[in-house]
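Certain chains of the assembly are absent from this excerpt, and the rest are unmoved.
Lettered A and B in written order, each chain numbered from 1.
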Amino acid sequence: MNNHLRIGKIATLHVMLDEEERTYFSSAFETVQICEGKVGSMELQKVISSVETAVKRSGMIEEKLYRETHALYHAILEALEGVTRGQWALGEMMRTVGLRFAVVRGKPYELEQEGEWIAVAFYGTIGAPIRGLEHEAIGLGINHI
Amino acid sequence: MNNHLRIGKIATLHVMLDEEERTYFSSAFETVQICEGKVGSMELQKVISSVETAVKRSGMIEEKLYRETHALYHAILEALEGVTRGQWALGEMMRTVGLRFAVVRGKPYELEQEGEWIAVAFYGTIGAPIRGLEHEAIGLGINHI
């Protein structure tokens, strides 16, 4: 684990820490493009579109380019596997999520030709649709872009 | 997300941060039982047994009690879903992992009857069995114990 730049760690720390805690890592956060947001839903579709919309609005990816949309989309799906852990479903399983997300775009490898990669991180809660009947969940997806 | 004690966040920070960075969160780490270790393998079986062995040796769970083994086991499996993202396989998919893990046992809820829960976190790399052809991976599993 001697990556040049750990975009996954940066995204995960950014999404998991509060304002004050983030100050410890401000130098790391400044080396990359970061886009963040939050979403609460019983539909995975809404979670995906919240991230896509935030990333496109921030200008981090080119909206009309399928290539970049495709890279982001698969990174989101992989991150959601960590959140859902085994079944691609929320409301259909009587569960809901309250998530924050952070997306980081950067060059994690020393070799210049490795180019840019994208990391999507989620952190929040998953549980029954009753306040408090929930526990934490995390997910991280990484793709070349 | 106003849990009393976020055992998932604590486990993830512990596994993801280096020695120096951990000092920022030392007070949080002191409020819970933590067990850590690392494992590199092309077999999920070895990843599971490394965590189980470390946890049992540390005395965090009672080795002979199926109840506690069962709780830990399912938390490990859920954490590995985030690492493997969709298919339960490493070598069979021509991929290998280099992971650190942290296991936290504590009482995340204010209500005393909610009792103890266990959080298992992984952080490291997953990729081709060739040094450098890999990217980061994270996983978190939580269960009542």
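The definition used in the following text is that contacts are C-beta pairs under 8 Å (C-beta built on N, C-alpha and C of every residue); 3 or more make two chains touch, one makes a residue touch a chain.
Keep in mind the model is a prediction, meaning the values are calculated, not measured.
A single sequence accounts for all chains of the complex, and while 2 copies are shown, the assembly in the file contains 6.
Note that in this section only the chains that are shown with their structure count from here on.
Centre-to-centre separation of chain A and chain B, using mean CA positions: 20 Å. Those residues of chain B whose C-beta lies close enough to touch chain A in the complex are 1, 3, 6-9, 12-13, 16, 21, 24-25, 78, 81-83, 85-86, 98, 108-109, 117, 119, 121, 123-125, 132, 135-142.
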